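With one protein chain held back, the other chains of the complex are shown just where they sit.
Chains here go by letter, A, B and C, matching the order in which they are written, and residues are numbered from 1 within each.
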Amino acid sequence: MAKVNLAFLNDLVQAITRGERRDRVRGDGRGTLTAQNLLMRPAQERLAAACDVLMGRIGEAARIAVAEQALAAYAELDAGGRRDFFALLRDRFGADPDPIRKAYAAYDADPSAGHLAQLFEAVEPRRQTLLRRLNMAPGATLKLVGMRADLLDAIREDPALAPIDGDFAHLLSSWFNRGFLRLERVDWSTPAAILEKIIAYESVHKMSGWEDLRRRLDAADRRCYAFFHPATGDEPLIFVEVALTRAIPDAIAPILNAPRPDAAADADTAVFYSINNSLRGLKGVSFGNLLIKQVVAVLQAELPELRTFVTLSPAPGFAGWLARQDGAAAEKLLNALEQGDWQGDPAAADRLRPDVEAMAAQYFTRARARSGAPADPVARFHLGNGAAAWRVNWPADLAPGAVKNAHGLMINYLYDPAAIETQHEAFVRDGTVATGAPLAEVLNRNPEPLK
Amino acid sequence: MAKVNLAFLNDLVQAITRGERRDRVRGDGRGTLTAQNLLMRPAQERLAAACDVLMGRIGEAARIAVAEQALAAYAELDAGGRRDFFALLRDRFGADPDPIRKAYAAYDADPSAGHLAQLFEAVEPRRQTLLRRLNMAPGATLKLVGMRADLLDAIREDPALAPIDGDFAHLLSSWFNRGFLRLERVDWSTPAAILEKIIAYESVHKMSGWEDLRRRLDAADRRCYAFFHPATGDEPLIFVEVALTRAIPDAIAPILNAPRPDAAADADTAVFYSINNSLRGLKGVSFGNLLIKQVVAVLQAELPELRTFVTLSPAPGFAGWLARQDGAAAEKLLNALEQGDWQGDPAAADRLRPDVEAMAAQYFTRARARSGAPADPVARFHLGNGAAAWRVNWPADLAPGAVKNAHGLMINYLYDPAAIETQHEAFVRDGTVATGAPLAEVLNRNPEPLK
Amino acid sequence: MAKVNLAFLNDLVQAITRGERRDRVRGDGRGTLTAQNLLMRPAQERLAAACDVLMGRIGEAARIAVAEQALAAYAELDAGGRRDFFALLRDRFGADPDPIRKAYAAYDADPSAGHLAQLFEAVEPRRQTLLRRLNMAPGATLKLVGMRADLLDAIREDPALAPIDGDFAHLLSSWFNRGFLRLERVDWSTPAAILEKIIAYESVHKMSGWEDLRRRLDAADRRCYAFFHPATGDEPLIFVEVALTRAIPDAIAPILNAPRPDAAADADTAVFYSINNSLRGLKGVSFGNLLIKQVVAVLQAELPELRTFVTLSPAPGFAGWLARQDGAAAEKLLNALEQGDWQGDPAAADRLRPDVEAMAAQYFTRARARSGAPADPVARFHLGNGAAAWRVNWPADLAPGAVKNAHGLMINYLYDPAAIETQHEAFVRDGTVATGAPLAEVLNRNPEPLK
Partner (left out) sequence: MAKVNLAFLNDLVQAITRGERRDRVRGDGRGTLTAQNLLMRPAQERLAAACDVLMGRIGEAARIAVAEQALAAYAELDAGGRRDFFALLRDRFGADPDPIRKAYAAYDADPSAGHLAQLFEAVEPRRQTLLRRLNMAPGATLKLVGMRADLLDAIREDPALAPIDGDFAHLLSSWFNRGFLRLERVDWSTPAAILEKIIAYESVHKMSGWEDLRRRLDAADRRCYAFFHPATGDEPLIFVEVALTRAIPDAIAPILNAPRPDAAADADTAVFYSINNSLRGLKGVSFGNLLIKQVVAVLQAELPELRTFVTLSPAPGFAGWLARQDGAAAEKLLNALEQGDWQGDPAAADRLRPDVEAMAAQYFTRARARSGAPADPVARFHLGNGAAAWRVNWPADLAPGAVKNAHGLMINYLYDPAAIETQHEAFVRDGTVATGAPLAEVLNRNPEPLK
């Protein structure tokens, strides 16, 4: 490796000390660069130099080496260094105003397709080209996804970096085009290198280790599917865990703790009980919708006896929403949930249940975020996919996080292949929330919002 | 399939007859559409309708079905229908001027990164989104590459379609990012479905059939490598045929006709004697540079005894260029080449050779296209890659095409890994043509251009 | 390689010149062997020496090298040399009589399981151990199958070599245990290295080249399946070609010459129209029975609309049998078949058909070989598998061989999964030939044998 680096830096130095970039280098007061002293420059400097070289007129094979070098230098940066780099991307690799003005003037005079094309070209930030060239290095795509995750963090610290996120999102959407994804079953014959990622990325219902993993993958009543992308290899981009059951489940513990069956159960229901996006850097490039629908198709083909496709989903916003409700009823319920012994006393739970269900029904069907979409993020996802809110279940998950965020509430969303498209459209058009019979019954029993 | 189509068209009709697109549909005077009568509409109408649906708010799984349908309808079009469709892409799927004007005004007042990002978004033609959605269908990528090839044809007929080529080029460059390519050896254990494409796409030195193919692939002294892309599966995007020899060859026939050796030759030279781009639709998304350099690396690792990496390349522009030269010497040479019996009479060839070599040396080092680049297109490619023009060989190829285009002339370009980058840069910077010792000697013997 | 050989021969010489084998070597009058002069010994001598070494006490890794050497030397032998080698196997690598006598005496006195085991061990010819050790070399299994084919040839020349065939058959049966076979579909995505073997091994209906192959493999109405064995890699041991049709075919030409359909036909019938054993050396280790039944199962699973599984088979013994029949009717028919213009004149064929069918029905149901089995070898195979003789077809194959051997006659054998086992057993128990309705009708029309 050392030899390769030297060779590359040699090239780099030649490139930098020659031609138009020399001035700037000199301007930095470094005097003449040699491979040796460049090797010892800080990562940030090496990264900036490599980016300049990448945008210059070097050959394509050399570009791969320089891109590799740039990504290696990036990997050495700390959070501050990364913010500086993103600022550099924003400030040095934008677009030149003059060509934009010229192109716009032409377009403004005659908004033809040709002028639009020229304007589009003038307007595209140079960093898109830079990112495409960085992507030529082996393994670069995953690293750029990671860089995007870093960027999202950096924007939280410094909102002025936000404009360049569009460029990342634009390119990642193109590279991760749904047509390039490969749906694969993950099971016990899957390489350990992938399985350990499933353990690591499972965040909805954490796994305790390999035995737990095996229970979820390697049993006649379980399935796991993931999307992979050719450029990110072994990385499961998103995965869903499925339990095959006799009926729609109303609690998570029986699924997580069930012993392994000897034979395939007489299942009629597929329960999507955990869906995980693995890579934060792919935010906004969503695959979940497609994953569920493709898995439904795969399961229908393999197990024609399955009749029902349903989730068992958390309600992460319920506790917060409830706490924000005014009115005696809400207050009383909150009190009971926070202080009562419903976790240990089934009879107490039975007494509370009607009120919890009523409030939950209200939460899923009427509570809205400022954007007008459902307040619950998981509801937004499934309803947006065209699923129906089927049934609220309480208490359904006694894990500490679920108690804290949702007082133990869970919900089933039903994926009925015949209704998905219509429901999706109604939801998109006017926010209609499709409801299943059990939830509808709760709503009928409680025509007025609890106050 | 019929059932799927009906289901899709049902969705399509529902989507079209509802909401904002109803008017337009009605405006066409078609009255109420039903699945049945839409099924019988012409392909062009179905394609246009599917595109509208794709840009609307349907679910992602439905998009895949609609995209499939759109591509199937496209496949039914004839050249005229395709031109109409491209015009539709240009005219109906451009960008709205109003948002552009608003975004530009903001940018013009304050050319910040944020305003640039907004302008970029406003300016991106809607057909880019459309093409991305079409690409969601299974096998779509290859079909879109084919659509681009059709577009190039269509532009030749109707240059006013040219502006939308940029959108295709933009997306294809992104999808066919070099980081996604997979270099693979093609040999006798390769599936026949790939091999028949090699036979079909070989256009430099045509193959006569499977036996000829086998000679070129399945022998100790031959190699073939191709780039594949995960989204286009079995399609070899570009491939190179390599002969392993004892010295730099000066004619093509001995390579094409050599009997299969019993054992690996004591080769010290790898000859790239045929490089073929397979897909016209990927014009401008070039892989050749990278292919050659990666193959050099693979061969160096596998066969460390190889010392020389060289092409044996055609000179497709030589005859045309020569015919355009003024002066008695050129005229005399042209005469001799066109009428003399150098093909059948080695002594005649020997007599002519010094003049041919002198003229050829001039052609490769001094003849320029209007752009300033070398006149010979193959020379542009290899010199641009950083290769050196090593030696002119005459007569080297007596195939009718080679005699017609180049009077039988061929040339070796030398890929010296240590010199590639420097030569590439000198060529890009100021057009310097690197020359090998044999060619330099010819130039020394003929310091002045022949006239 | 030269180095390896030298090293091996060094070992070989060390092994030979030391220990108990020295005498024999000396006895040959060769004096002291050196690696150098052994290298120059004839292949036969090297092979014999290697066999001796293999049976001695060398290490296992060395055995692999020596086995490789032995097989290489064997490959150099001509037919005479091979016969000498087989005689050596018979004479020098049998079993010692003394231990056999001792073991038998013990068994005779007390035929216990223990004594039987000892006798079995004493009786096993040493060449079985030798062949097992030869089989340790890479690629040895296929070479030993080839050696067995050579042996079958040699036995025809010299029947006294016959006894050692049992040892080959014994070992090959064990190695090619049906449990080790892998059924695979062969199609256009199969490596060319396998496909060229299909072309070469097809002997029932010869292929004219790759285009013909493609028609038989790569079409919606065709299938091809082969058995592979892990130790013989790419070698298709046996393969069957299948046509998917609308009814039971009565002639081969429409199958061989049909154009490729655009889409899968509405097939209800799978026709096994060509079954080929590839390796003569596996004679007696038959896979055909299993192949057909596994392919039936695969096709039933993939294409549930298939109702009928049937062959279109040659009748290679019909012409010879007919010529041997006495009686005026037979003589008249033979005359008409040999001299009439039924090939060119459909009306003439129509007139002849009833007699041909009657005689053919008799041939398939009553003609017996001396062993009591059906006279027709293909009939023996399919009836033995439990198939029924369904229908005789004439004229069905006008290829020269088929006219010569069977006057153009073909027959369908029907594989009815529900009846196979019963029919197989009845055939094995008392030679009952199961007949289908069409053939039964012919027999009913002709209750008495034609004379």
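Annotations for the structure displayed:
Basically, a contact is a pair of C-beta atoms (placed from the backbone, for glycine too) under 8 Å apart; a residue touches a chain by one contact, two chains touch by 3 or more.
Keep in mind the model is a prediction, meaning the values are calculated, not measured.
Of the chains displayed, those contacted by the omitted chain across the entire assembly are A, C. In the full complex, chain A touches the omitted chain through residues 188-193, 195, 209-210, 214, 218, 234. By the touch definition given at the top, chain C reaches the unshown chain through residues 11, 14-15, 19, 57-62, 64, 90-91, 94-95, 97, 100-101, 104, 107-108, 111-114, 116-117, 119-121, 123-125, 132, 135-138, 140-141, 162-164, 166-167, 171, 173-175, 177-180, 230-231, 289-290, 293-294, 385-386, 420-422, 424-425, 428-429.
Going forward, only the chains that are shown with their structure count from here on.
With each centre defined as the average position of its C-alpha atoms, the distance from chain A to chain C rounds to 58 Å.
In whole angstrom, the spacing between the mean C-alpha positions of chain B and chain C is 49. In chain C, no residue reaches two or more other chains under the touch definition.
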